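On to subunit A.
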Amino acid sequence: MSIFEGRGLTVKYGAVVALDNIDISLEPGLVHGVIGPNGAGKSTFIDALSGRKRPSSGKVLLDGSDITRRSARWRRTKGVSRSFQRTSVFGSMTVGEQLEMVARKNDEPDLEGIMKTLGLDEIRDRVCSEIAYGTQRSVDLAIALIGQPRVVLLDEPCAGLVADESVRMLDHVRTVCKERNVAALLVEHDVEGVFRTCDVITVLDLGKLLATGDPASVRADENVIRAYLGSAA
Partner candidate 1 sequence: MKRQLIAAVAALALGATTAACGSASTNSGSDGDSDTIKIALIPPTSGALAQFGTDAVKGWKTAARIANDNGGIDGKKVELIIKGTDADPATTLRVAKEAVTKDGAQFIGAVMTSPEHAALNAQLEGLGALSFNSLGKDDALVGEQCSKYGFHIVQTSSMDINGLADNINELPGEKWAIMAVDYATGHSAAKKFKAAAEAAGKDVVMEQFAPLNTTDFGSYITKLKDSGADAVFAVEYGADGVAFVQQADQFNLDDQLKTVLGFNMVSEPLFETLGDSIAGYYNNVGYDVDADNALNQEFVKAYTEDNGSAPYYVPADNYLAAETLFAGIEEAGSTDPAEVADALQDLSLDSITGEVTLRGADNQLLRDSYLGEVVKADGGLKFKILSDANPDVTTPEPDSACKK
Partner candidate 2 sequence: MTTTAPADDITGDMVEPATVKRGRPGRMLIGLGVGIAVLLVGLAVPYVVTDTYRMSLLLDATILSMLALGIGFMARHLGMISLGHGAFFGTAAYAVGVAITNWGWSPLNAVIFAILLGSALALVMGVLVVRASGFGFLMLTLALSQALYQLSVQISAREWTGAYDGKLITYEPDMTFLGLTQADLINPGLFWPFAWSALVVSGIVLWVVGRSKFGTTLEGIRENEERMRFSGYNTFLPRLIAFVLSGSVASLGGALFAMNAGYISPQILGFTQAGDSLIAALIGGFGIILGPVIGTFLFVYAQANFNFGGNLHLLTGLLLIVVLVFMPGGITGTLQKVYRRIRGKDRQVSDERGRSGRDIASDRADASELRAENEQ
């Protein structure tokens, strides 16, 4: 049994179907990538899984039990956390303050470790709105990782980062996932990065599931090549 599952997730905005009957399951220690062109429903998908958006139909399961109607807060306390595509940090607080604040709620034995891994220990006294954007993304990630979550849903952690920052970010994600045995979902625009980082990949297009499987098989999938990789590459 998977630790975290989405079954038949469907999200409708009025008549528009943004997400159409998608299944997914995450395993501890594996990074599961989700890719797709703009408008594929990636953000809607992570919102539906994380409790930001209530799905029109379908279920979200944690350890096999239905948590579809649970709040974001409840999910977090049960070990499901997420990060945000538009950087979501606490602008007026220092890096240290806000991580401590989150750690206070989520019992983190090794806050120093997280800060060190993400290179934040040296800027702990800087006010968050004044640090570089790339570093803010790391803070965002750190907030999601505090409290030893079992499932981490990452919404485009590399958005807005330059190439080498991006590479470093994905390395961090993979390292943390392996070290802490976390089930990670990585929604990302950067296709190559996903192929490099992820153990399993799901491809979405126009709200529909196009393919899912290990990187090699996805890369070879005809539908994927036709609809997505072919045009993008």
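Following the convention adopted for this analysis, a contact is a pair of C-beta atoms (placed from the backbone, for glycine too) under 8 Å apart; a residue touches a chain by one contact, two chains touch by 3 or more; residues count from 1.
How were these picked? Simply put, all candidates are chains of the complex that A comes from, given by their letters.
In this text the structure is predicted, and so the values were computed from the model without any measurement.
A.B. asks: Just to confirm the interface: in this complex, subunit A touches which of 1 or 2?
C.D. replies: Per the touch definition, subunit A is in contact with 2.
A.B. asks: How about subunit A: which of its residues touch candidate 2 in the complex?
C.D. replies: 50, 52, 69-74, 76-77, 81-82, 84, 86-94, 97-98, 101-102, 104-106, 127-130, 133, 136, 143, 146-147
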